[in-house]
Each structure stands twice: as C-alpha cells, then as structure tokens.
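The complex appears here minus one protein chain, its other protein chains still in place.
Here the chain labels run A and B in written order, and each chain numbers its own residues starting at 1.
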Amino acid sequence: MTLYSILFYLIAALILCATTAAVTRRNMVYAVIYLVLSFFGTAMLFYLLGAPFLAALEIIIYAGAIMVLFLFIIMMIHMEEKPGTFFPSRQLLPALALSGLYLAAFVALVSTDKGGWRPLAAAQALPKEFGIYLYNNHWLSIEIASTLLLVALIAALILGQKIRRRTGAAGKEAP
Amino acid sequence: MLSTLNAPISLYAAAVAALMPLLAFGAIMVGTRRHPRLSAALSIGAVSMSLSMAIFLLVHHWGMAKPLVFQTTWLVSGRMSIPLGFLLDPASLLMLTVVAGISFLVQIYSLGYMAGDPGFSRYYGCMSLFAWAMLTLTISSSLLQIFIFWELVGLASYLLIGFWFEKFSASEAGKKAFVMTRFGDVAFLLGLVLLWLQLGDLDIVHLNNPDIIVQRVSPGMLTLTALLIFGGIVGKSAQFPLLTWLPDAMEGPTPVSALLHSATMVAAGVYLFSRLFGFFVLSPVMLTVCLTIGTLSLVLSSTMAMVARDIKQVWAFSTISQLGFMLMGLGAGSLYAGFFHLMTHAGFKALLFLCAGVFIHHYETNDMFEISRKGGRTLKSAMICMLVAGSALSGLPPLSGFFSKELILGRLLALDNPVWFIAGAAGAFLTAYYTFRLIFIILFPRPAESTAGKDSQPDHHSHQVAAGAGVMSAVLWILAAITVILGFFETPIHHFLETALGAQSSLPIAHRGWLPLAAGLLAFLAIGLAWLEFGRRGASQVGFVERLPALAKFFSQRWYLDHLYRFLLDKLVYKGISRLFTWNDRRVIDGALDGLGMSAVGLGGLIARLHTGMIQYRLMVMFAVVVVLILYFGFSG
Partner (left out) sequence: MIVPFRHVFLLSGLLFVLGMFCTLTRRNLVMILLGVEIMLNAASVAFVGSALRWQQMEGQALVLFILAIAATEVSVGLALIVAIYRRTGSIDPDVQWTQLEEGSD
C-alpha cells in the first residue's frame, strides 16, 4: 500500500461520488458544480498518473471553460424544477440494463489483459517532452483541431444569430 | 381357394346382388326425389334383383364343398394388404338370402305403410342404401371390409331411425343409436387393428383356420382381440350393457324396425360372431363372456318387456333377448344352433313388427291397451299372423321357433354348468309370457282404462287405410307361411352348413328325448300364466310383476341403465372431459393464438415508441449496439 495507491483510491472515490451527485441532482446548477468538482479530481488523477500538462489543461479547459459555458447557458434558460418522476421507469430500466451490460463488457475486456494486474510504474511526461513529442508526431492533428475550433466558433455565432434575426428580438447572444 | 368352374357366374351374381341397391340409392338421391312412385320402383326393382341373385347363388351352390372367394387387392402397404372381395360359403349365402328376402318384403310392405309420406323417396333411398350395405356385409371376404360396411349399416340405421327428423325424439333416438353403437365400433376397430398387426391380413377364411391363428397369435392376444371384436357385436346387437338404444330406435317407421332392428342389422352382430366362429372358439374366455352377456341380455330385456305398454317396445326388448339367446347358443359352442335361430328369428320377428305396423297404421297409436280398446282384434290378417309369429317366438311346436329354440336349449344342456340352461329356460318362459300378454291384451279388450297411452307416440303420417291394406296383408301372409315351414328345413340346412364349415360347428348338440317335451311344456305354462292374468274373462290385465310397483318401475325404467348412462355422461363426459377440452380450447389454444397476436401488437407498440423522435431511446439503441460490437470485437479477434 504505497502512498500513491492510497492517493489513487481517494481520488477515485472523490471522482465517483462527485459524478454520481452530478448525475442525480434536480437543480442543474448544482449538477454542474458537482461536475466541476469531479473534474478537479480527474485533474489530480492525471497528475498522479504522470500527465501534469494534461492535468493543467483539464482544469483550464474542461472545468474552467466548458463547465462555465454550461453555467452560462443554464442561467439563460429559466427552467423550473419539474416535479414528478425524476427517472421515468421507461428509461430507467433500459438504462440500468445497459449499464450492467457495459460493466460486464468492461470487466471481461479487462480480464483479457494479461499484464493488467501489475501495479503501474510511476512516470511523468514533462510538459516539454510532451510538447516535442506532440508536434513531432501529431502536428497535422493539431492543425485540424485548430481549424475545428474555428469552425465551432463560427457555427456558434451563426446559430445564435439566425434565431435572433428571424424573430427580430434583441435577444441574448450565444457565446 | 378359387373354384375355377363356377368363377364368373357366381362372381357376377354376387356383384349384382350387392351393388344393385347402391345404384338404386344413387339414382333416387340424385334424380327421382320428386317422383315417389319411381323411387319406390327403382328400389324394389334393385332389391328384387338382389333377391333373385341370392336365391340363384343359394341353389347353385347348395351342397358346396368349400367356400368360394373372389378377391382383389385394394391397398398395399409393405407387408400388409387390404383386399376387397366376396366370400361365398353356406353361412353367407343363407344370410344373403334372408337379408335380401326380408328387405324385399319390407320394401313392398312400405308401399302401403309409407304411402303419402312427404319423405317417400328419401325413405326408399335410405332403404336401398341399407340394402347395399347389409348385403355386401354378409358376403364380405375380409374383416376390414365387414367393418366398413358395418359402419355403413350404422349410418343407414341412423338415417332411418331419425327419418321423421322433425320430431325431436326421433332425431335424438337416431343420435343415441349411432353414438352407442359407436362405442362398440371403437372396440371393434381396436380389435381389428390388433389382429392385423399380429396376422398381417384379415381374411376371414384365414381367421377361421385354427392352424394359422394358433401359430401366429398368442393366447392372451387372441382373447384380447376376440373380446374387443365382441365389443362391436355388443354395440351393434344391442346386448348388455349397450342395449338401451334399441327401444328408442322404435321412433323410426315400423318397416324400418322390422327390417333393421329385428331381422337384419342387429343380427349383423350375431352374424359376425358366426363368421368368425372358428376364431372365437379358440378362446374359452371369449365363449364364457359371450354366454354371460347373452344370458344377461336375455333375462334383462325379458323383464323389461313384461311391463312395456308400447307394442314396438315389447318387440324391441324381445329382439334384444332373442339376440342374447342366439349368443348363448353360439357361446355354448354351436355355430349351427345360433345361426339357425338367427334365420328363424328374422322371419317371425319381422312378421311381428309388420303386424304391429298394421295396427299402428290403422289406429295411429302404439299403446297396446289403446289399440285393443279401439278394436284391434278386428283386423283379421294382422291378428292371425301375429298369433302365428307370437307362437313361433314362444317356441310352440311345430313352428320354426320351436326347432331353433330347442337346438339352443339342447346345446346349453350339454354344458357343464347348469346355470346356463336354467337361465335359457327362464328366458324362454318369460318370452312366451310377455308375447302372449300382448296378444291377449289386444285380443280381449277392456273398456275405459284410466291411464291411456301416455308413453306412446303414434307414427305420424297420413292415413290411407284402404290403399295400403292389401299390400301389407300380402306380405304378412308370406312371412307367416315362411315362419310355419322353415322349421322343417332344419336338417337340410344343418347339413349344408356342416359340409362346408367342417369341424367348426360340430360340437355336439344334445338331442335328449325329453328336451322338446320340456320346452313345449314350458311354453304352455307361460301362456297359461298369461291367460290367467290377461286373457280370461274378468282378468284384471295386471301382470304379476305389475303388482309389485317397485319392481315394475325398475323394469319399466329399463333397470335404470339409461339413468346410469345419463349420469356418466353428465359427470364424466360433460363436466369432466368436455370441460377440460373446452378449457384447453379457450385458454390454451385460443389463449396462445391471442397471445401471439397480442404480443405482436405489444411489440409493435414498443417499437413504435422507439420511433417517436425521443432522442434518448435512440441513444439507448446506439449504446446497445456499441456494447454488442465491443463484445464481438473484443472476444472474437
């Protein structure tokens, strides 16, 4: 039981609890906040598993940008908390069944890996090394990802715009 | 076994005898329904041709040495083949003549009896159908063929019993007759199949050959098949316990009763027994069972006849008891005794029925007290013929009945156990008693009976006395003549049967000297008792049985057999088996089919819900497919 393994289990527990809470909240804001907490945990996990750069990115991009975006949208949409059945059984039961199936598939897949029982050796990918590696081998993907981001930006603008023009309301803009 | 000299003529004669009535049936049913006289002419013409062919064959082959068989193979399947053909031997030729003769006479009689009935053509059509079936049955060469025509005869009986189908009781009676004989026929079929599996063929000549049988059939199986086939005989000949259909069958027209239910159809059972006599004789258990059932029927139905008020019912019970008597004779081991009684019985029983028919036709009632009050004794020819036939039935010398009864009693005497003889004698006593009870009641009317015939339903048909009377009387006299003289032909007939059948029928008949005297004395005693109670002046016309009301009720309710059957039917069949089958039909079969339909609808509904555009259902399907792919690629590579 090394320190790292204790840490791992603690972080794993945190992630799982936070995510479960996020999934089951009625209030969407609470859900998003819990998910932010979960992503913090994931970032810590990444650091533990030897990806410090990614840990930082996780916090900046995922928790910082994407979740905040969610919050913006949630605040824009005035949704009352709906009473009644939270999880309709028509959807709950198939979802549970599928979950079970998936878990079974995962466990089965994992057990085919012969070396999986050995504890992982700790290592770290220094950001500098990581960057060199990335640009050496995946420079094309990076370029494409950049273009993709640009496309997304334009798309979001247009989607927000179109509706505004049609209804003619001086409304809120989509970010 | 083909005798080449006589082959073609006999074959053609037999074929004509058997098939002519079929052609008449077809022609009547298809063409001449609207022409009653033409239908009658066709039918009578056909049956007269059959009769002439039968007489020709009988005369031609008188004294034949061995049976004549004409056969062709009908169906073949592996080891088994079903033949179709004619078997001409003394028994079959005699029976053929008897059947053809009585059919002919009855059909002529019907010209008078059924005149004016709206179903006249249909009647003659059914009569021809019956004639075809019965005639072919008598000369069938294999057991399966007998079975086929056995069923056809049952069909004709059903059609004729329920001839006046507008009357509910008549159609019910027809149904009852058919269903009851069906029970017997099922046993018959089972026995037939078992026998077939054992032997591979059902040729009657082979069946009567003890060497073949003993080789290939074990004794237990022999007894079993014999008992099963006997079941069919019990059904068809209305023996105990399947005897209650015959009294109800009197709903049919009286000529039908005369032909079918006294002389020929019910005799088919006894005839079958004599056909397979060589086979049945090999199993002592069989013979004992036959004796028992015959005795039971004899005694039971005699008691029932003692309290009946309806003329036809008395003769119906009498038929049952006489058939039992024949079975006793056969079961005691004498083919000849039983067979001869069959022949003589056909004659005088048909005569009795036809006389009853004259009374019924004239007075439109079946009840004997009513007939006597309305002046029954004034119909001279009917009365005299009935007297003659009744005497024959009672076994008075020198009529034919006397000879045949004496033969059977003699054979019974030769058995070890005296109880059979005593039972036979008691039966003979009772027969004479109830016969003359009826005769005396009609002969000596008493005025003003308080309970007029409640249980008698007159045959309903239009009333044409004058036109019919001549024809009917003529037939009566012919039959009476036969009744008188047939007894004297006993010895030649015996010889005829003996030579061809050889060892089978020659179990000794004890011709004790005192037996004829005793038999005659018994008959006279019974007549005397009847005279005391019914005949003499001042007699109360209440029988000794009727003085004990409980006993009388017991007998008149037919020993509660009908009640027993109704009870069994209700409890076992309707409440038990029918309910089970209905439940199965509704819940299991219909339920399954409905369930299939419902599940298809349900499944469709389920799938329809997936198509509503609800994104999460689609996502579910996507995820499901993905996990399947994971499993597939993860574990197959």
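Keep in mind that, in the parts below, a contact is a pair of C-beta atoms (placed from the backbone, for glycine too) under 8 Å apart; a residue touches a chain by one contact, two chains touch by 3 or more.
From a predicted model like this one, the values you see are computed outputs, not experimental measurements.
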{"item": "Which displayed chains the hidden chain touches across the whole complex", "value": "A, B"}
{"item": "Among B:Leu152, B:Ile493 or B:Met620, the residue in touch with the chain that has been omitted", "value": "B:Met620"}
{"item": "Hidden partner chain, residues of chain B it touches", "value": "612-616, 619-620, 623"}
{"item": "Residues in chain A touching the chain absent from view", "value": "2, 4-5, 8-9, 12, 15-16, 19-20, 22-23, 28, 31-32, 35, 38-39, 42, 45-46, 48-51, 53-54, 57-58, 61-62, 65-66, 69-70, 73-74, 76-77, 79, 82, 87-88, 91-92, 94-96, 98-99, 102-103, 106-107, 110, 113, 115-123, 125, 129-130, 133-134, 137-138, 141, 145, 148-149, 151-153, 155-156, 159-160, 162-163, 167, 169, 171, 174-175"}
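In the analysis below, only the chains that are shown with their structure count from here on.
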{"item": "Centre distance in Å when chain A and chain B are each reduced to the mean of their C-alpha atoms", "value": "95"}
{"item": "List of chain A residues in touch with chain B within their complex", "value": "90-91, 94-95, 98, 101-102, 105, 108-109, 112"}
{"item": "Interfacial residue positions of chain B with respect to chain A in the complex", "value": "609, 616-617, 620, 623-624, 627, 630-631, 634-635"}
